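With one protein chain removed, the remaining protein chains of the complex are shown where they sit.
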Amino acid sequence: DVLDKVMERGTLVVGVKADYKPYGFLNPDGDIVGIEPDLAQDVADTLGVELELVPVVASNRMQFLDQGKIDLMIATMTDRPDRRKVVNILNPDYYSSGTNIIARKSAEFDEWEDLEGVPVCGIQGAFYNRKTQREFGAKIVGFTGTSEALNALQQGRCAAFVYDDSFLASRLQEAEWSEYNMPLQTIDDAPWGLAVKHGEERFARFMSGMVVKWHVDGRIVELEKEYGIKPTPFTQRMHELFSGFVPKEEG
Amino acid sequence: MRAAGERLYGTTDLPVLLPPGERLLRRASRERTDGVPRLTLKAWHGAVIAAVVLLAAAAAQAQGAAEARPGVLTALWKWVPLLVEGFLFNIAISFLGMGIGTALGTVLGVMQISLLPPVRAGSWIVTQFFRNAPWLVLLFFCMFLLPFEFRVMGFVVPFPDWVKATLGLSLPVMANVSEIVRGAVQSIPSGQWEAAESLAFSRRQTLVQIILPQCIKRMLPPWMNLYAILTMATVLASVVGVSEVMTLTQRVLSAESRPELLVPFYGFVLLLFFMYCYPIARFTHKLELRYVVKL
Amino acid sequence: MVRGFFNTIYLSLICLALSVVIGLVGAWLQGSPLKWTRRIVQGYIQLFRNTPPLVQMYFFFFALGSLMPRMENEYGIMEPVLSNWHWAIISLSFFAGAFNVEIFRSGIEAVPRSTVEAAESLGYTRLKTYIYVVLPLAFRVCLPALNNNLVNLVKTTTLAYAIAVPEMLYVANQIWSDSVNVPEMMTFLLLAYVVLVGLLVHVMNRWERAMRLPGYGV
Amino acid sequence: MSSSSETAATQATWTPDRPIVSIHGVHKRFGDFEVLRGVTFDVMKGDVVCVIGPSGSGKSTLLRCINALVPIDEGSIQVAGQEVHDPKLDKLALRKKVGMVFQQYNLFPHKTALQNVMMAPIQVLKQDKAEVRERALKLMKKVRLNGKEDAYPGELSGGQQQRVAIARSLAMNPDVMLFDEVTAALDPETVKEVLVTIRDLAEEGMTCMLVTHEMGFAREIADMMYFTDNGVIVESGPPKEFFANPRDARTKEFLGQIL
Partner (left out) sequence: MSSSSETAATQATWTPDRPIVSIHGVHKRFGDFEVLRGVTFDVMKGDVVCVIGPSGSGKSTLLRCINALVPIDEGSIQVAGQEVHDPKLDKLALRKKVGMVFQQYNLFPHKTALQNVMMAPIQVLKQDKAEVRERALKLMKKVRLNGKEDAYPGELSGGQQQRVAIARSLAMNPDVMLFDEVTAALDPETVKEVLVTIRDLAEEGMTCMLVTHEMGFAREIADMMYFTDNGVIVESGPPKEFFANPRDARTKEFLGQIL
């Protein structure tokens, strides 16, 4: 199985995002860094193998896992039932984010329903677009990357940008965005899950253990601070819940 | 019977293959007496390139001037090595794709002029299909339908993304090369076939000794044009996540998280391509002048 | 998906028409006696021919788009006057137009000098020679090349997805990230385009045949 | 009509007893290469003049100079008393007086035979369409092409195309017709057809200048023969004398080659 293969190869191949600061992004050397690569490094260290990172995008990450191109996926993937059918999303989830928007202060949105018929920038294929579009009737204008979307927002091509709340919050701390705010309540708080291929029970159990361990020792909260974002309520809650509970280590 | 001009010029995918006018003829004869195509990069060509750089930088500075953060050019400079590396990757993909596409396309093109109707029809269908399908869609297909590794006699041959992308790009190249070959062969006057035949050359000998050598000169310009088009199409690989210059640019932009960098970065990518493709285009043009008229 | 299909057709048709106009005007300007007019047209052609259309699209949308005047829209935002649709149309038309200029120009140059002379010896002025003799012939000569370029243009409209124009690829992309059926969507896209382009090729070929000069062998 | 007033104006300085085409000391250079090196001769109204000579001797260039298709460098060419070399010359007015038929026919391939004939009078002379049509049909009959009015040039044989080209020039009602090797690359019977057409014209009193390689025809039709070599007129004379007793050595040699 995968675990044996990894040990035999001496490398763990993990699919991460490379265009999602701070979870996974490039440094000028061309290496992928960020919260998720650091988590992947933890896993590799625990197994005592080398780490190989493979950049993935939303449209290919599940295929890669399914084909066996990557052993493990830590790629900001929202835990959803339909995806659980395709890949094995582990319990517990390691992270969570809510959907929110930033908009010009002058736009004066008060509740999500105000977005009805309003052009809202988003990222093509992102999970956050979904509810905004389906339930609140916003017109999603999808771009390929966050820079494009933010630029479009600045240009006034859309009234707001819908994305994950922690990313947006960290943007708002920058001077450039002082004209903007996050006027709405975060909704749709959705957990992110690590994923492995279906049928890899041993590896799945091991990885579940890893996630529990991260929650126990507050690793994720630590990383959030390191990369300069406010710890999300989810990670804090998980840390509180799990601390004191010492998991049985495997592998 | 189709008109000769149509046969000669109507069958490639490339717009520049037209009979040269007399002005071109004169220039061509001048170049022929010189013996080499004159690749003149005149001053104004440099001016155009410089203008693009300045435009990009100025636009960026205008946007970034208000910021207290490091200047746009500094930010760009930091990433240049990575982007150039990515661009080299594009060039590598284009070379490989062109190689594969040309090899397959030549075979397909020769099949298109086969004497056997089924072979002719089959290769025609294949050519038309791959010629009419958008590059991007073919790329997606190769990405998702090919396995990431092959097992050959117990050996695991990895099949990385960029190879798949290369294959995906070489499919349309193949179709275009096939058309170029067919067009070139059909543009050779039938008298050449007859003359060779009446000298007792076999069909194979005729093709190899008489027809193809004459075709090569005619195929060179459209072939190089195709190469430039392929090079520009390599950015499509970004859509399927291959780490070429466009993908890297997008990743860099999200790493920088500074929307005002968008314009200079894309400007820089434009510049990279222009600096690579423009000399090729000039050279192709020279070749065209030399060869389309010579025969 | 059906919307996307029609958007693609709509986008294609507008760009086809515009690019032909750009090609004609450009070819006409290239024959201008003013050196700088010719140089600017040449610069335009080279710039657009030698850079990837995808990057052009981004550049147009984000760089030039930000320089455009703005208007207040119904949501109280200052919106640029040109939408992403406009920019997609502009950049695709200019891209294909750059090729069309060259196509038309070489078509004009392909008209034999002797035919022009025949017209002149019948007392035609330069302009009349152009209108009655050169252009009708040039158009027929460059029709095959024009066809190819237009087919390419239709294939290139997929790139408009990058600036959020809801054409087929964009719509497909929305759907497949929602549901997990990439291969099916891709197959659909492929077939849709093959049909669409096949249709265009068919129409253009019919047109080409209708315009064919009977028995004309050059 | 502007054309008729034109003609009136120039005819004031020209009387039918003077040569209709008068060529005097014409030099023409292409770069370093001097194609015409002092050509002088006159053509009277109603004459048929044949120019023969080896390839590259400047025959076509001479005809093109007369029609102002190429400028000359020295000398003077007058058509009906009007200087062709004059930079202020209204070329269009000249071309209404001088028709030219080319070796390659140069028909407009996108128009039918009849349209080819009708185009110039309608578009250049702005004449009435119905009237032009009637005249064009007559001309088609004259060149024995009735029935072929709606064929495109591509559907006609070489000889037929050549005759359409002649009709096209005639439709402009020129005073002088120039024919440049109109029968090269035609088979003997077609040559005959074309030559018969030209003979008819000559008999009607049209002034014709022909460049030809068909000695047999030249002998029969010409009022004057000119032999050019290397950009000069080496010998001239009425055909009988010219063919029977060439005086110049070069002419003798050339005529000797002909089988």
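Every chain is named by a letter (A, B, C and D) in the order it is written, and numbering of its residues begins at 1.
Methods note: contacts are C-beta pairs under 8 Å (C-beta built on N, C-alpha and C of every residue); 3 or more make two chains touch, one makes a residue touch a chain.
As the structure is a prediction and not an experimental result, all values here were calculated from the model.
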{"item": "Partners of the unshown chain among those that are drawn", "value": "B, D"}
{"item": "Residue, one of B:Ile93, B:Leu108 or B:Ile210, that touches the chain absent here", "value": "B:Ile210"}
{"item": "Interface with the undisplayed chain - residues on chain D", "value": "54-55, 157, 184-185, 187-192, 195, 213-214, 216-217, 219-220, 254, 257-259"}
{"item": "For chain B, the residues touching the chain missing from this view", "value": "189, 191-192, 194-202, 205, 209-210, 213-214, 217, 294-295"}
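Here is the rule we go by: only the chains that are shown with their structure count from here on.
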{"item": "Distance between chain centroids, defined by C-alpha means - chain A, chain D (Å)", "value": "85"}
{"item": "Whole-Å gap between the CA centroids of chain A and chain B", "value": "38"}
{"item": "Centroid spacing, where centroids are CA-atom means, of chain B and chain C in whole angstrom", "value": "19"}
{"item": "Residue list for chain D, restricted to those that touch at least two other chains", "value": "none"}
{"item": "Shared-contact residues (touching 2 or more other chains) in chain C", "value": "58, 62, 66, 182, 213, 215-217"}
